[in-house]
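Left out: one protein chain. Kept in place: all the others.
After this line comes chain A, so read on.
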Amino acid sequence: MSLNEQVLSYPIPNDTALEPPAEWAELRGTCPVAHVKLPSGDQATLLTRYADVKQVLADPRFTRQLNAPDAARLSAEGGGVFNSEISTIIPDGGAEHQHWRRLVGKWFTAKRMAALRPSMTEIAERLIDDMVERGQPGDLKAGLGFPLPVYVICDMLGVPAADRDRFSYWSDTLLNLTRYTQAEIEAAQGEFFQYMSDHLAAKRAEPGEDLLSELIAVGGPEDGGLADIQILVTGMALLVAGHETTANMIGKMVSMLLADRSRWEALLADPSLIRTAVEETLRLDANSGFGLPRYLPEETEVSGTVLPRGTTVVCSMAAANRDESAFEDAAEMDLSRSPNPHLSFGAGAHSCLGQALARTELQVVLEVLLRRLPALELAVPVEELERVEGLAVGGLRTVPVRW
């Protein structure tokens, strides 16, 4: 039976940590608009070609209304972040979304990120010192990848260092589609919501230099600002969107570069490759998680296939990023690839708000690691790296390293 006739289970099972499942190439070639069955049992339509994924992500007819009554549920327990009611408080599209995006976007400009570099470098150096002190082999994910982005976001939100670990737990719980029970997810969401309400009240009473204080200072909707509940949810969303994604990518990036140590050596010899190397690991990340779901409130056509109203589409950016029609030698890692218009941050009006932050964090981590631990290597064979199961965002369980 060909892929055209069968209904694939999605996510597609994959035993290797860093390599793509064989089905991607076959789907791109012969079945670019494929029927898939989600963990909930609901059906969706999977897109794997570069041109289709790019077009759909930028097309406002493909909405993010995953809470529509006939939208596919991602897992039996619900859809985690994607289907939650909380996700409806931030405007989904049109002028209101653009207004929200621009109020928050000023915090993620290239200049702001450049200004954050010194403090990020300091955080990375301190975390690496601690890891080295604990002795080798060490787990680069637990020691560096997981804490760094949550420290950076907590700083941006004005959250004290003492509360960082609670933030880590909440973001882990809210992004997981299968590991936690519905009761645990709801409890975490409730605690997080309460914490942020108290935190906002404190910022209102005593404003700081942080993003939330400035959003409060703009005023309410009548003054061109956001409603209280929107500020609160924005704070929650920034943590959930910015923590686990980057944390996992740090571990995957380093693993990909160490899997063939000539890559690491090329970067040691020429650190000016750091920027393009980061982009190339983002492009080739075969374990980026679920992809982006979209819901169709009206009939629409993709690649000559009519998709009926009510269809839930899943865009696999990771499969699209390996499309030979968009990238020369798409399966090869080229540390100097340029331009590299990969879709790992999405495309269009909803493309990742925090992409400049993520890029800066990844560049800083790589720069500091190359400088401080030039002898870095994986402490286990690549085949023994294990995937984390159950996350909307894919990652490795641990990244054991020596130096």
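Going forward, a residue touches a chain if its C-beta (ideal position, glycine included) is under 8 Å from a C-beta of that chain, and two chains touch if they have at least 3 such contacts; residues count from 1.
Methods note: contacts and distances are computed from a predicted model.
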Which protein name, taken from UniProt, belongs to the chain you can't see among "ABC transporter permease", "ATP synthase subunit a", "Ferredoxin" or "ATP-dependent DNA helicase RecQ"?
-> "Ferredoxin"
The one residue from A:Gly105, A:Pro137, A:Pro297 or A:Gly310 touching the chain left out of view is A:Gly105
In the full complex, which residues of chain A touch the absent chain?
-> 58, 101-103, 105-106, 108-111, 113, 275, 338-341, 345-353, 355-356, 359
